[in-house]
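For this depiction, one protein chain was excluded, whereas all remaining protein chains were kept in their positions.
A, B and C are the chain letters, set down in written order, and residue numbers restart from 1 in every chain.
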Amino acid sequence: MYNFKNDYSEGTHPNIINKLVETNLLQQSGYGEDAYSIAAKERLQQQLNNSEAAIYFVSGGTQANLLVISATLRIHEAVISAETGHIFAHETGAIEAIGHRVITVTTTDGKLSPKAIQTVLTDYSLRPHVVKPKLVYISNSTEIGTIYSKKELQELSACCKAHQLILFMDGARLGHALTAENNDLTLADLSKLTDVFYIGGTKNGALLEEAIVFNSPDLAPEFDYVLKQKGALLAKGRILGIQFLELFKDNLYFDLAKHANRMAGKIATAIQENGYSFLTPPVTNQLFPILPQSLIKQLSEKYVFYEWKVMDDQHSVVRLITSWATDEHMVDELIHDLNTWHR
Amino acid sequence: MYNFKNDYSEGTHPNIINKLVETNLLQQSGYGEDAYSIAAKERLQQQLNNSEAAIYFVSGGTQANLLVISATLRIHEAVISAETGHIFAHETGAIEAIGHRVITVTTTDGKLSPKAIQTVLTDYSLRPHVVKPKLVYISNSTEIGTIYSKKELQELSACCKAHQLILFMDGARLGHALTAENNDLTLADLSKLTDVFYIGGTKNGALLEEAIVFNSPDLAPEFDYVLKQKGALLAKGRILGIQFLELFKDNLYFDLAKHANRMAGKIATAIQENGYSFLTPPVTNQLFPILPQSLIKQLSEKYVFYEWKVMDDQHSVVRLITSWATDEHMVDELIHDLNTWHR
Amino acid sequence: MYNFKNDYSEGTHPNIINKLVETNLLQQSGYGEDAYSIAAKERLQQQLNNSEAAIYFVSGGTQANLLVISATLRIHEAVISAETGHIFAHETGAIEAIGHRVITVTTTDGKLSPKAIQTVLTDYSLRPHVVKPKLVYISNSTEIGTIYSKKELQELSACCKAHQLILFMDGARLGHALTAENNDLTLADLSKLTDVFYIGGTKNGALLEEAIVFNSPDLAPEFDYVLKQKGALLAKGRILGIQFLELFKDNLYFDLAKHANRMAGKIATAIQENGYSFLTPPVTNQLFPILPQSLIKQLSEKYVFYEWKVMDDQHSVVRLITSWATDEHMVDELIHDLNTWHR
Partner (left out) sequence: MYNFKNDYSEGTHPNIINKLVETNLLQQSGYGEDAYSIAAKERLQQQLNNSEAAIYFVSGGTQANLLVISATLRIHEAVISAETGHIFAHETGAIEAIGHRVITVTTTDGKLSPKAIQTVLTDYSLRPHVVKPKLVYISNSTEIGTIYSKKELQELSACCKAHQLILFMDGARLGHALTAENNDLTLADLSKLTDVFYIGGTKNGALLEEAIVFNSPDLAPEFDYVLKQKGALLAKGRILGIQFLELFKDNLYFDLAKHANRMAGKIATAIQENGYSFLTPPVTNQLFPILPQSLIKQLSEKYVFYEWKVMDDQHSVVRLITSWATDEHMVDELIHDLNTWHR
């Protein structure tokens, strides 16, 4: 059985594991004060072209989301998210558990627009009987594989500024977004257009790690307290520093994401050539093809993947994911099987 | 200007204010240990036909809702509510602020059905990545004026029992529901069919007060701690005891609600006779007629009411509310104006 | 049995109950938008000599405390309080329940000093492994009957400003403090020296009510949301407005507190004349005499009071409280009994 179910079924890129071995017995300060973490933050600041950015390494996406939101919102303030947003759909009420409503917007592409924001603001205007929308949560790439264009993000950013809303981008799959074919955004753009975002490592070559970036340090000047309070400050922060040091050396982070996207692209082409369509257009490393249930059954005997939703009596959407570690031979085999079994 | 905007624009029923005057200088124990509160609880237990019911008096509906939910749910558990439910629509995220998601169901009549519950349970089955639905919140009458029939409530109750869900009824306007023309439920029924509910006083003759009823005391055996912790335990609990003692003497509570319903009924008939329709059928003391905006404008110069939502270019829904204190002369005047201005 | 156990065993001052009767059936807006509340806030602003003060009426002290603290602190910030402080000793963890530690200081007189604050700041300096002390909670009069002098409060205020700490005064018994014999503070002083405080009505003639005063509206500009979220916004806010309108008419609030203090003073003198001492010097309406257990037993057959703590085999401290409603005849009878039974 080969896994196309998620992008975290392998360990970590060899450069990282090798560096962990190499530095293993060197003594370092704890709690993120180690030399690797400090160097990794400097390296990121350079890539962001923002020497003021306040950067914190944490171990996962749910943690990153709840930390950022708990540190930036007041108790009566709420988050706006697409209904497909990870914080609403797959994080066990983590945001509500820290006291905030997630106001959802129904979308077809998983993305938020200024118009959607404006509608929420209108719906939530009966002060003080309703929560106050204050933070806009978006994902890039989204949970259904789509990405934001520079123009879309600029418009959203302007809308947020106009309404004094915090713009927060979940970048669990940011590498895949920024290396997608039609992408025109850079890390440095994100540092200007969002208030806070994070760069996902876990799904792009790291063992565990997301780098939270506050583009303005004023947004959460005491975030270190929050990290510790929520159990997110690792004693051996060195392992986080080492991972991002390696990922952001010689473009590795982007090369890994490109590989994942290229693998997905090959599969997408084969699917299209066999005449199948998609729930959302194939752009990054997540594919949502609509397939006959008979074919799904056959595929599932050899490949692991996620059955996303039933479309009709005979068709369902499945989710196929590739990663930095996806073996091209297995991709070719999948394509061969698709071509063969389809007939 | 006469107020049809809400059912809390007057003070309290004369019987209550008189009793407050009469007992004013008698010394009593604090924190709900006074003789009036004890007697009022016994009187309610009799009406509920449930001597085991654990009863607590609090000062308002939002407070009642957050107290019950915070005392009964574990941190990963969630509430199911109609989208129009007061806890979702008008309580400033009070439930999320105590850590719980409110999962919403879109309805046309503001009521929840076993089918809707089942759909939510299916949608929230990806344990542990989603919250666990655990409490079903309903209102009777609902926020849009409809009521539950005995059969509907029996079915919902059975569904909740089958899935180990807590059934909680918000009774801010319970009097109006139980005295509606086609109602077939009694207080004693509620004590059997729900796990916990509250009897609203504030909107039916009291100054401030809701009586929370745990039909089984095992559901929240340490609720007294929660009352105190959330700032809901009044030092002079006597004022709550006195209000319910009076309201549940000689059927006063139901007589007051009947008056409100009768006043609303008269207005509803006039509206219908003038050829207008309603968002939801007129049943209790809340009316949601769809009126021409020109008429709304004219009415709003003499009467205060709430503009609920725009329907089209020329029509809007307004909310008209009557209460125990609504003056029949003013109702007649409104009807006269409707008949006159309509032409 | 006559009650010296607390200062909330009677109803409300006749002026208030009469005004409630008089205004009972007049229609008013809900949720604190009524004419009485608006007028009462203006009257208080005048007495505070601070037209900018943002004033909110709530129904009790625990509620006031948790509202102010939840609206002003960030999640990693903590409160400093005397160990005897009401928020630590008698509010069922209300402050921890909204997420904040209460750091306690052991005192003999229930008061905080700049020196104590400084010690806490030193103890809590290991950022980010400890909470950040941010709000100083004091009570005047304190839970053991003592009061702050103007000089003490000025020094504490300066200390808080120097360390960017919020100074919050719990005034559940503020009337008794401001009318104590050796008091030199005024309401206007408090409006300058504290950041936020509240004026207690429940223990000084009201049915239920505390007036929260933010001396600078910038401290919690969206406090209205918090009021609603925590279930503290009464539908019939009129009853709060009316109470403070009456209390602050013609000096009534202070006259009532003076009566309570005078009654306590008479009892204190009798106790002293009989040769007994006190846990804390008698200053306001709370007395903490150290009495022989035999005398306590005898007194408790006729009077209700609180046994505070055991001192030795034969003596205990009791708490005797007087109020605006304490009957002077009963005070005289108590004194007579003390004089008689003592021998």
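Assume a residue touches a chain if its C-beta (ideal position, glycine included) is under 8 Å from a C-beta of that chain, and two chains touch if they have at least 3 such contacts.
The structure displayed is predicted, hence computed values, not measured ones.
**Student:** For the full complex, which residue in B:Q229, B:Q243, B:N285 or B:T326 touches the chain that was left out?
**Tutor:** B:Q229
**Student:** Among A:S37, A:N50, A:T92 or A:T322, choose the residue that contacts the chain missing from this document, as touch is defined above.
**Tutor:** Checking the options A:S37, A:N50, A:T92 or A:T322, the one contacting the hidden chain is A:T92.
**Student:** In the whole complex, what residues of subunit B lie against the chain that is missing from view?
**Tutor:** Looking at subunit B, the ones touching the missing chain are residues 70-71, 74-76, 98-99, 127-129, 131-132, 222, 224-229, 233.
**Student:** Against the chain that's been left off, what residues of subunit A make contact? List them.
**Tutor:** Subunit A touches the missing chain through residues 2-3, 6, 8-12, 14, 17, 20-21, 23-30, 59-67, 91-94, 97, 202-203, 207-208, 225, 228-236, 238-239, 325.
**Student:** Need a quick check: the contact residues on subunit C for the chain that isn't drawn.
**Tutor:** 75-76, 78, 89-93, 96-102, 126, 128-131
Going forward, only the chains that are shown with their structure count from here on.
**Student:** Which chain is most central here if centres come from C-alpha coordinates alone?
**Tutor:** Chain closest to the assembly's C-alpha mean: B.
**Student:** Between subunit B and subunit C, what's the gap in Å when you average each chain's C-alpha atoms?
**Tutor:** 34
**Student:** Just curious, how far off is subunit B from subunit A if you go by their C-alpha centres, in Å?
**Tutor:** Each chain reduced to its C-alpha mean, subunit A and subunit B end up 43 Å apart.
**Student:** I'd like to verify one number: the distance from the centre of subunit A to the centre of subunit C, where each centre is the average of its C-alpha atoms, in whole angstrom.
**Tutor:** One centre to the other, that is 51 Å.
**Student:** For subunit B, which residues are shared contacts with two or more other chains?
**Tutor:** Residues 91-93, 97 of subunit B touch two or more partner chains.
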